[in-house]
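Data first, discussion second: the structure below is written as structure tokens.
A single protein chain has been omitted; all remaining protein chains appear in their positions.
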Amino acid sequence: MDLNSIYTEVIAEHNMSNHNKHHIEGADFIEKGHNPSCGDEIELELRIKNGIVEDGGFTGVGCAISQASTSIMIDLIRGKSVEEAKELIETFLGMIKREIKDEKELEVLEDAIALKNISNMPARVKCAVLAWHTLEESLKKAV
Amino acid sequence: MDLNSIYTEVIAEHNMSNHNKHHIEGADFIEKGHNPSCGDEIELELRIKNGIVEDGGFTGVGCAISQASTSIMIDLIRGKSVEEAKELIETFLGMIKREIKDEKELEVLEDAIALKNISNMPARVKCAVLAWHTLEESLKKAV
Amino acid sequence: MNKEIKKDFPILDQEIHGHRFTYLDSAATTQKPIAVLEAVNDYYKNYNANPHRGAYYLSEKSTEIYENTRTVVKEFIGAKNEKEIIFVKNATEAFNLLAHSYGMNFIKEGDEIVISVAEHHSNLVPWQQVAKAKGALLKYLYLDEEGIITEEEIANKITNKTKIVSVTHVSNVLGTIQPIKKIIEKAHSVGAVAFIDIAQSVPHMKIDVSQLDADAAVFSGHKMLAPMGIGVLYGKEELLEKMPPFMCGGDMIEYVTEQDTTFAELPNKFEGGTQNVEGAAGLTSAIQYLNEIGMDNVEQIEDELVSETLKRLEELPFVTVYGTKDTKKKSGVISFNVEGIHPHDVASILDSYGVAIRVGRHCAYPLLNYMGVNAGTCRVSFYIYNTMEDVEALIEGLKNTRKWLGYGSK
Partner (left out) sequence: MNKEIKKDFPILDQEIHGHRFTYLDSAATTQKPIAVLEAVNDYYKNYNANPHRGAYYLSEKSTEIYENTRTVVKEFIGAKNEKEIIFVKNATEAFNLLAHSYGMNFIKEGDEIVISVAEHHSNLVPWQQVAKAKGALLKYLYLDEEGIITEEEIANKITNKTKIVSVTHVSNVLGTIQPIKKIIEKAHSVGAVAFIDIAQSVPHMKIDVSQLDADAAVFSGHKMLAPMGIGVLYGKEELLEKMPPFMCGGDMIEYVTEQDTTFAELPNKFEGGTQNVEGAAGLTSAIQYLNEIGMDNVEQIEDELVSETLKRLEELPFVTVYGTKDTKKKSGVISFNVEGIHPHDVASILDSYGVAIRVGRHCAYPLLNYMGVNAGTCRVSFYIYNTMEDVEALIEGLKNTRKWLGYGSK
């Protein structure tokens, strides 16, 4: 297995930087997500105004994959519309499930592409998608 | 396996003759015996006077081995003292368990020697000993 | 065809007491083809690990093997999704799970549970226990002379008070196929749940639990070429969702604190403790083996054997066969008795000729009592590896039983 394809520098950096790991002032949407089987737990906070994700942050515990995935996701959706964010979720999950293989189509995911090869580690897929499913739940309420 | 050593003429005759299969008038001891696992059930009736087994008989259902064993046993103990009958039980069970191998010592069992090789059929041992255990229980009460 | 199949079963190629081995007890447990043994060896030599619990290669592999079996079983019996397939150790555990988790929680005083008089003890004693604990009534569907539950019984016994109906598809004593579709429909029409015991049908014919609309169905792997120690409880998702767990322990929980536990989702909720992955690997291989033969062919092989056996038994004046003689109404099981000879003696004598049959009351005492044969019956049961030589050996052996017990000369 090529560890280089999973534990990339992007992951290491996001895991260590913590720049999105904090509460969001005036957050309108707070959503908990958890993976009972591995103990990962996050709380995602979003401030959404006029259909735009103004800011996001998170707290919680988890492995490098889940922490980095959350942080990357927040960077990605900051400033995007709720609709765009929803599309990004779909694209991301499509990439993980290997339903979307076209590199071009994946470009919108930016840094999140670093998680493309997580399906080589079946036990870790849940870690990678936790944040995105949590966001999905959160945005359902944002409509 | 030598069937000849188990399904002997003695067994076939006792199984078919039914000469001990009847109620005993004035029976003082009536004891039920059963093998739940194979469904054999007998009811042993004894008339014991002054420490002597005057007569015996049985009713019930079961395989050739259990029926013949019961009938042979009754022939054997008829007219014997309770003490002698108890010793015969011990000798018979000793033979079945292969603890007594001395042919001479077994002679007292007469026709019951026909059951000597039943231990070659482990599943049928219970059938052979049913009557004798029932007699044992019955004689405990005869003291 | 069966001659070819037989070559895959090394155990059948041996002598017993100096005679060719004739195995006629597949309803008790079937023999295993080389492919199944190899699947088990392959598992232990290459992939063994505790599934679900490790983030390393072998643990992923063993999880994959285990979960793949769920998919294979789902497809084999026509379930709708994997959550409906729960692995247990045998059919008996599955019925106890249903009795404890559904019966003990949803049955109330005065309710009625309906089973048939042809049940195996494993679909009978658990319901007696529920009925006693809850003050419910356990009612029986009786059989006609062919051994089949009648329309009247179905119409009369299953009433508005009935909350659970649990019946066997194929009797392990008579081999008769019961009208389970009608029974399930009737159960649903009165608002009861319908459970079926397919331990004796799923190895022998194509089953579609969704089409039958059963709420739950139960079977054992060891009766269909798979190793011992694995069985299946199929349950409709909505049924399983409302049932509490049965075996509590590892892997069936979501969170555990000192005083509280929340449980995992289906199917894990019902699979506490380390599961039998080896058994799952073997079960997948067994189902693949059956699929390759084709369930139609399985049925046909057995039909031919049963027809021939029934014909030959009819020629023996001292043999009485129980239940229907119409092969369309029965599977590969025949019960009979030999006049004047107790079943246990028949078995012992046949054994000395290398012929293995089952005798007794077949874990179905109420049925044997109902049939009026408390001493039991002789039962022969066939599977895909049996051949006409086996039928021949049986018939020859039966002729000999009479001789040994003094009817005619040896």
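Think of it as A, B and C in the order they're written, each chain with its own count starting at 1.
By definition in this document, a contact is a pair of C-beta atoms (placed from the backbone, for glycine too) under 8 Å apart; a residue touches a chain by one contact, two chains touch by 3 or more.
Because the structure is a prediction, the values reported are computed rather than measured.
Among the displayed chains, contact with the absent chain in the complete complex occurs for A, B, C. Among C:357, C:371 or C:405, only C:357 touches the chain left out of the display. Interface residues of chain B facing the missing partner chain: 1, 36-37, 121-124. Within the complete assembly, residues 10-11, 14, 16-17, 23, 25, 28-29, 31-32, 37, 40-41, 44-50, 53-59, 89-93, 95-96, 99-100, 117, 120-122, 124-126, 128-129, 138, 140, 220, 222, 227-230, 246-251, 253, 255-261, 272-279, 344, 347-348, 350-351, 355-360, 363, 365-366, 369 of chain C touch the chain that is not shown. Touch with the hidden chain on the side of chain A covers residues 1, 3, 6-7, 9, 12-13, 15-16, 38-39, 61-65, 67, 121, 123-124, 127.
Note that in this section only the chains that are shown with their structure count from here on.
Chains joined by the most contact pairs: B-C. The mean-CA centres of chain B and chain C are about 39 angstrom from one another, to the nearest whole unit. Distance between chain centres (mean CA atoms), chain A to chain C: 48 Å. None of the residues of chain B touches two or more other chains.
Not a single residue in chain C touches at least two other chains.
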